[in-house]
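First comes the structure, then the notes that go with it.
All protein chains of the complex are present and in place, except for one that has been dropped.
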Amino acid sequence: MMRTAVRWTIPAAVATAVIGGSLAWPSLAGAAPDLAPTTAADLMADVAGSQAQALSGTVEQTTDIGLPQLPSGAAGQDPASLTALLGGTTTARVWSDGAERSRIAVLGSLAETDVVRNGADMWTWRSGTGTVTHAVVPSGRPAAAAPGQPQLTPAQAADQALAAVGPTTQVTLGSPATVAGRQARTLVLEPKDAASLIGRVVIAVDAATAMPLQVQVFSRGSAEPAVQTGFTSVSFGAPAASEVAPALPLGSAVEEVTPQALQAQAGTVPQPTVVGSGWTSVAVLRAAGAQLGSAPSGAAGAADPTALLKAMSVPVSGAYGSGRLITSSVFSALVLDDGRVLVGAVPAPELERAAMDAAAQP
Amino acid sequence: MGDGRLLLSEFLLVLRRRRNQVLLGLLALVTVLIGVAVDVSGPARDGEGPAFLRSITDNGLFLSFTALVVSLPVFLPLVVSVVSGESIAGEASTGTLRYLLVVPVDRTRLLVVKLLSVVLFGLLAAVLVAVVGAVVGAVLFPIGELRLLSGTTVSYGQGLLRLAGVALYVAAVLATVAALGVFVSTLTEVPIAAMAATALAVVLVEVLDAVPQLSALHPWLFTHDWLAFGDLLRDPVSVAGLGHGLLVQACWDAVLVTLAWARMTTRDVTS
Partner (left out) sequence: MGPSTEGAAVTTRGLTKRFRGGQVAVDRLDLDVPPGAVYGFLGPNGSGKTTTIRMLLGLVSPTAGTARLLGQPVPAASASVLPRVGALVEGPAFHPYLSGRANLRRLDAADRTTAPRTSAARTAAALERVGLSAAAGKRYRVYSLGMRQRLGLAAALLRPRDLLVLDEPTNGLDPQGTREVRTLVREVAADGTTVLVSTHLLAEVEQICSHVGVMSAGRLVAAGTLAEVTAGATTRVRVECRQPAVAVTVLTGLGVSPVRTEAGTVDAELATADPEQVLAALVAAGAGVRQFVLARARLEDLFVELTGAGFDVRG
């Protein structure tokens, strides 16, 4: 008979293996691959020239920008609501045929929100309400990215980041990485302006297809990404028609949404004025204060906008007026009582300065 | 095989226990009550009540899913806590443990049989809720094609198949409660203490899972992925969440079962 002490070492060993395994797994899975050398410029050109891929995969977006913890969505609630995206992790399954048709299914606990695109037609299914909305959107926009919809896929996020690259950005080649089991090269975008809250943006580009697989936004001086969106699994190849174009309940149940309504709903009617340039630019929205915080499309389960704003912000006042200030590790926002909203990837004093700028007056 | 005989004997012992029959009856009753309440008061408004409640009037099969969602956080773990807490401590308190051991029943074998019978009881409880829900749902509400979370529909037969998968997943997560309960049960000779400690431990983990500040810990809590069975109701079925859930359960199971084994095989039976 084994001694007592020996027997207790077995559960101890199992526990150690489980904990050790769970800690070691990410580093094992993310081992750096060996890739042929290239330059940052070549890699950017590759990304720009890459074709839209037919694919199916899973995308995970994790946000940890230091905002106060918001109540997490209960089971059955809309997983694509604003509160779900401002903190925590959102998982979506994506399918694309590389051309007209695409589908993003944002997964929630016992809930799902599907955005299905076929050319100019866009259907949105919300399991929480069991409703379908249909909208005709101008073609040419990135697939499935409706105004006010989160930029969930890495390709969309990378496009945005790369479009912003200008003289204020230093672009370098990062060390290779493994993302979703695929070998990837990385581009590191660093703002030259030290006033920016953003330290760097790292884009992982698939070595084989030049498609961005992952985008990480780091706040200045931080080793952990504040925002990360990337594939956790991806396979290239045309998805089945039933997957990319599911048979949603159409007919009388479909709510038609006009492009104008769509825009109004998302609160993007006022065109922003931009103060400053590059990474430290501040967007000024007029008469938008009342709309800030409203969840995209007024989804069920979204918190009351006013309460949400209160929970995240502190009252401020100054020569520019008074209002409420939201600070996070990657952006600040100033919601003024005169209806102006200023948002930028800069510290609060920069926003206050921008609020007094002539171009930003109400 | 000798083990099948002991397992059958053990499982029948659990089933014959009047208290356990009452617990199963209460689970069935909860399911029936949900169905009757929805039938009387009409469909729920959007965002009201547990997930799937709104869909029951469209398809009676959703009564099964709703009842599982309602029962999973408290009722089902409670039932499994009671049966698993009883498992070893109950035998110790009546003194029957020493007679089983001198038959002889190998301690490891007894532990495995006890654990399996509790796991089977958990499966029975989950299947009971699913079957009662399906039957009551079919009587009170229309049945037919089932609308999935993804918005697409599948046939009623396919829906039943998915319900079976959900019941199996629920049974699998209850197996972790069973392993916890059996371990706690090896620590004491007072069954009621083992039952209470197990139920409290489950509630504690559920509370930890609800504290946002501990979100880094959440993926490793065994209750975190309990509702991942929703992935079986997507089109196509999503396996990542289910797989993670089952992996976490398996890790907990491995630790708890080896803990129970170490305790069971070294304890002095003095009751």
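A few points about this structure:
Lettered A and B in written order, each chain numbered from 1.
As a convention for this text, a contact is a pair of C-beta atoms (placed from the backbone, for glycine too) under 8 Å apart; a residue touches a chain by one contact, two chains touch by 3 or more.
Not measured: the values here are computed from a predicted model.
Looking at B:41, B:213 or B:270, the residue that reaches the missing chain in the full complex is B:270. Annotation for chain B: contacts to the undisplayed chain at residues 2-3, 5-6, 8-9, 13, 16-18, 94-96, 98-106, 266, 268-270.
As a working rule, only the chains that are shown with their structure count from here on.
On the side of chain B, the complex with chain A involves touching residues 46-47, 50-52, 54-55, 69, 147, 149-153, 212-213, 215, 220, 227, 230-231, 233-236, 238, 240-241, 251, 254-255, 258-259, 261-262, 265-266. Note for the complex: chain A touches chain B at residues 2, 4, 7-8, 10-11, 14-15, 18, 22, 58, 69-72, 75-77, 87-88, 91, 93, 105, 107, 109-112, 114, 125, 127-130, 132, 232-233, 242-243, 246-249, 300-301.
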